[in-house]
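Every protein chain but one is kept in place in this view of the complex.
Note that the chains take the letters A and B in the order they are written out, and that residue 1 is the start of every chain.
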Amino acid sequence: MEAKRSLLAIFLLLSFLSISTAAPTRKTGTRKPCKSMVFYFHDIIYNGHNAKNATSAIVGSPQWGNKTILTGQNHFGDLVVFDDPITLDNNLHSKPVGRAQGFYIYDKKDIFTAWLGFSFVFNSTQHKGSINFAGADPLMNKTRDISVIGGTGDFFMARGVATLMTDAFEGEVYFRLRTDINLFECW
Amino acid sequence: MEAKRSLLAIFLLLSFLSISTAAPTRKTGTRKPCKSMVFYFHDIIYNGHNAKNATSAIVGSPQWGNKTILTGQNHFGDLVVFDDPITLDNNLHSKPVGRAQGFYIYDKKDIFTAWLGFSFVFNSTQHKGSINFAGADPLMNKTRDISVIGGTGDFFMARGVATLMTDAFEGEVYFRLRTDINLFECW
Partner (left out) sequence: MEAKRSLLAIFLLLSFLSISTAAPTRKTGTRKPCKSMVFYFHDIIYNGHNAKNATSAIVGSPQWGNKTILTGQNHFGDLVVFDDPITLDNNLHSKPVGRAQGFYIYDKKDIFTAWLGFSFVFNSTQHKGSINFAGADPLMNKTRDISVIGGTGDFFMARGVATLMTDAFEGEVYFRLRTDINLFECW
């Protein structure tokens, strides 16, 4: 009799637990992501002659800089606003699946390094919603990790890490970033 | 005897669990917020003539822009710093309950879209502490979701989603945003 009651207690306990721990999918002991995605985005900086194609522009610069040429000293102090197409492969002319929107700001005199605040904004049949990013981007490293600090829509409450890789660049006008997004909190 | 021991085990287990899962209040399976709040904030942009009333100012602009008029092409490239009063209703002249402080940066040529980084700062008997936000704000949409990326004081470690709605605007000098904050992690 008591044994039966204890079994009942276990089942009640189990059902209680399945509610209280439903919550975000976490695979943390192992650091295995709950969602992984790869995207490319393409940045064409305004240089005074490419207004039609440009997807970004310098909007802040140090005393010694200007707004049509990235400044010397590794662009220290240049603030760039962007609205870049996101593609699934590394082709600038592929159909965009979303837009990367936000800013970067070069913040070091000795080497290329930037600080990024931006979002991936999706509004297609495949993805609706946004992923928000922030972090340091030491451009000269082959891979750089920044934080996924939140998300909305399909990416509601997401957290994780995004690994950036410079996939290509042409002078100081075009660059393409591969972005490997790994979410470790999925709701 | 064994039955009793198993009951004891269950109770020990239960008390252990109540500690290990105490943690943040999460209602995630259902996506029910642990805290909901509605605020309004009011932005009056400096236009060269309203220094006394202005709560925000253009501090960065693209090569073709300036700092007393929002730029053409949907203000692309304009960076605006703000310190806006927060009210509980939609009246600019209601007693402020806090300040919305940070920046927005228009980041698209085709339509009005901005990227936001800001905080709600409270220091009243009702609320002490701050809520930090980041995300994309496609202004032309009736509602836009951004992320609550953290909080301090009464909003310690908060995470969630804030829904912005343009409640009113007058030309390019005044706008009012309704902000529905829904926290899904409360500590």
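By definition in this document, a residue touches a chain if its C-beta (ideal position, glycine included) is under 8 Å from a C-beta of that chain, and two chains touch if they have at least 3 such contacts.
Just so you know, these numbers come straight off a predicted model, no measurement behind them.
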Listed residues A:I44, A:A57 or A:V148, member touching the removed chain: A:V148
Contacting the left-out chain in the complete assembly, out of A:K35, A:K108 or A:K128: A:K108
Residue among B:L79, B:A114, B:A136 or B:I181 that touches the chain left out of view: B:L79
Residues in chain B touching the chain absent from view: 2-3, 5-6, 9-10, 13, 17, 19-24, 46, 48, 57-60, 66-68, 79, 81-83, 99, 101-103, 117-119, 121, 129-130, 132, 134, 149-153, 156-157, 187
Interface residues of chain A (partner: the chain not displayed): 2-4, 6-7, 10, 13-14, 17, 21, 26, 28-29, 31, 59-63, 65, 76-79, 105-109, 113, 115, 117, 134-136, 138, 145-149, 159-161, 184-185
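Here, only the chains that are shown with their structure count from here on.
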Rounded Å distance between chain A and chain B, as computed from the means of their C-alpha atoms: 20
